[in-house]
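Every protein chain but one is kept in place in this view of the complex.
Let's turn to chain A:
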Amino acid sequence: MPGLRSSPPALLLLFLLAVPRGSRAGQALEPGSRSAAAAARVALQYRNCQAGSLGGLRALGQVRKATLKNIPESGHKYYLQFSTEDYRTGEDAGNCLATVLYPKKKSRPVVSIKCSHTKDQKEIQEEDNRFYQRIRHQSKPITANNIPDSYGNIEPALEPVWALAVAGSSSIMWEKSTETLGYFLAQVKSVRQWIRKDDFLEFDYTVLLHEMPTQEIISCHMRLTWLPGRPLKVKHFCASEGHGAEEGSGAESGSAAAPSAEKGASF
């Protein structure tokens, strides 16, 4: 059923304040709430990189149920039920149950997730093998820029390379996510393949991540290796400054190096 969800002004906040912290049942959230959707997205980002599969990549469909619990000394924990779509085709890919704990201490979210399938494992494995073969059978090491291009196009020959970027950057996005900061893959800026003597595929990527709610574009460098059936190995390094740091006319009062320190940049 299509979920036309609303966020009645102030009611949600009153509700959250009224319920005692640490209550065992947790507080039910509107399925349409931003924080529920953000947590569901983090859970899928975790799954997309852990699964090490390109054919099995999923995007968020709709959140069906969401509960928030405050775990004293630990952090905020979300309990979620949501539908998913195949990342490439948008077709229904099944439902997931997940928990996402945002730790009090600044570290990556702790995710547990279990999903049903619409595609069986064999089908997914075959897709992965097809992706793998398409990359292996290129006559030269792959290099490319701007995937998708400005107009949203992805060349069919580069689809496997893009899928690999989605899987790899999912690991970056999951690790960086907090209860107030979420990420989307905006674009693959560049990719370069390293040919190896063994069967593994190895790529260097520069990816642009869109950070919300700050609206910043974060540039990250990613080196990943992959073999179908094996988990993805990802090493990454993200630039600390947003992409807008360029010319200007003079020195500025206040800190120039810590955008997160100023008021209101994040929710």
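One rule holds for everything that comes next: a residue touches a chain if its C-beta (ideal position, glycine included) is under 8 Å from a C-beta of that chain, and two chains touch if they have at least 3 such contacts; residues count from 1.
The definition used in the following text is that contacts and distances are computed from a predicted model.
Chemist: Could you tell me which of "Mini-chromosome maintenance complex-binding protein", "Cytoplasmic tRNA 2-thiolation protein 2", "TAF1C polymerase" or "Carboxypeptidase A1" is the UniProt name of the chain missing from the displayed complex?
Modeler: The correct option from "Mini-chromosome maintenance complex-binding protein", "Cytoplasmic tRNA 2-thiolation protein 2", "TAF1C polymerase" or "Carboxypeptidase A1" is "Carboxypeptidase A1", the UniProt name of the unshown chain.
Chemist: Which residue, A:H210, A:R223 or A:H236, contacts the hidden chain when the whole complex is considered?
Modeler: Checking each option in A:H210, A:R223 or A:H236, the one touching the absent chain turns out to be A:H210.
Chemist: Could I get the residues of chain A that touch the absent chain, sorted low to high?
Modeler: Output for chain A: 2-10, 12-13, 32, 34, 41, 59-60, 62, 87, 90, 146, 148-153, 184-187, 208, 210, 212-217, 241-256, 259, 262-265, 267.
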